[in-house]
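Omission of a single protein chain aside, the complex is shown with its protein chains in their original locations.
Every chain is named by a letter (A and B) in the order it is written, and numbering of its residues begins at 1.
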Amino acid sequence: MPKGSDIFLQNVSKIVVFLVLAFALYLFFTGHSSPGGGFIAGLMSAGALLLLALAYDIETVRKVVPFDFKLITAIGLLIALGTGTGALLFGQPFLKHAFGHFDLPLLGDTELHTALIFDLGVYLAVVGVTMTILLTIGEDR
Amino acid sequence: MEVIVAVIVGILFAVGIYLILTQDLLRIVLGTSLLTHAVHLLLMTMAMLKTGSAPLLGRGAEDIVDPLPQALILTSIVINFGITAFFLVLSYRAYQKLDTTDMERMRSESSRHRGRSQ
Partner (left out) sequence: MNNWVVAPMLIPLFTAVILIFLHNKLKLQRWISLISALLNVCAAVFLLYQVQHNGIQTLNMSGWAPPYGIVLVADMFAVLLVLAASIVSSCCLLYSFRGIDEQRERHYFYSLVHFMLAGVSGSFLTGDLFNLFVCFELMLMSSYALIVLGGTKRQFRETLHYILINVLSSTLFVASIAYLYGATGTLNLAHLSMRIAESGQSGPITAVSALLLVVFSVKAGLFLFFWLPGSYGAPPAAISALFGALLTKVGMYALIRTFTLIFYHQAEVTHMLIGTMAIATIVLGGFGAVSQTNVNRILGYNVIASIGFISLALAVSNEDALTGAVFYLVHDMIVKALLFLLAGILVAETGTERINRMGGVLTHSPLLGWMFLIASLAVVGIPPLSGFPGKLLIIQGSLESGQYLIAAAGVLLTLMLLYSLIKIFILAFWGKPRRLRESKWKQTPKLLLSSAPLMLIIVLLGVFAEAFMPYVETASSVLIDPTIYIQAVFKE
């Protein structure tokens, strides 16, 4: 365990990080027709990772999420752009979204929409950008 | 209600401009972010402050709130989030490179530099 950090903060954040991430997930999926969405969920997740970085240190965060955040941003942007461009293939205007009802196992009748994929892109981009900024400032002290 | 918010917007603008006119880089960054908050509040006020439901189908047409300003504000917040973050990182790097956060000293150094090169 890295020294110099608060033991209370560390133990509390072990639980709270998951609560925050779960709430972020909730916000992400509820975002289509109620308050929430990719941007807020992304900031929330980044907040959870920041909490981890505060309680432990940046190395821990890197171990937990062993990706290059710049690449995550790029993947997110690519997904968001791709969803918008996908409409062009169907002869629809740019950014036009589609939705439909599907019978999924366990969930039953579920409304699925391409806006969710767009939101996933936004989510990844926001997490990537926020973490890149935080790590840039936090890394050298 | 609008009048009160308008006054708040004015105060935020005044504080933001005061902070921008100071010499410390960190205060300037804070000033710009305060200014953008003021503008967002202004944008919200311009579309009338009232309580009502979201303009979705099947929720009743009376008393709906104009959703556009909120969409605009959200977009603007995202953009300003990015810019403020970039500005902060840049100020930090500038501090590392130039050893000061004082705009006045940065400028005097640059004029000295210019004098030398002439």
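As a convention for this text, a contact is a pair of C-beta atoms (placed from the backbone, for glycine too) under 8 Å apart; a residue touches a chain by one contact, two chains touch by 3 or more.
Predicted model only: the values in this text are computed from it and were never measured.
The chain that is not displayed touches the following shown chains in the complete assembly: A, B. In the full complex, chain B makes contact with the omitted chain through residues 20, 25, 28, 32, 35-36, 39-40, 42-43, 45-47, 68-69, 72, 75-76, 79, 82-83, 86-87, 90-91, 93-94, 97-98, 103, 106-107, 110, 113, 117. For chain A, the residues in touch with the chain missing from this view are 70-71, 73-74, 77-78, 81, 85, 87-88, 92-97.
Note that in this section only the chains that are shown with their structure count from here on.
If you average the CA atoms of chain A and of chain B, the two centres end up 25 Å from each other.
Remark: chain B residues 56, 74, 78, 82, 85-86, 88-89, 92 touch chain A in the complex.
Interface residues of chain A facing chain B in the complex, by the touch rule stated above, are 33, 39, 129-130, 133, 136-137.
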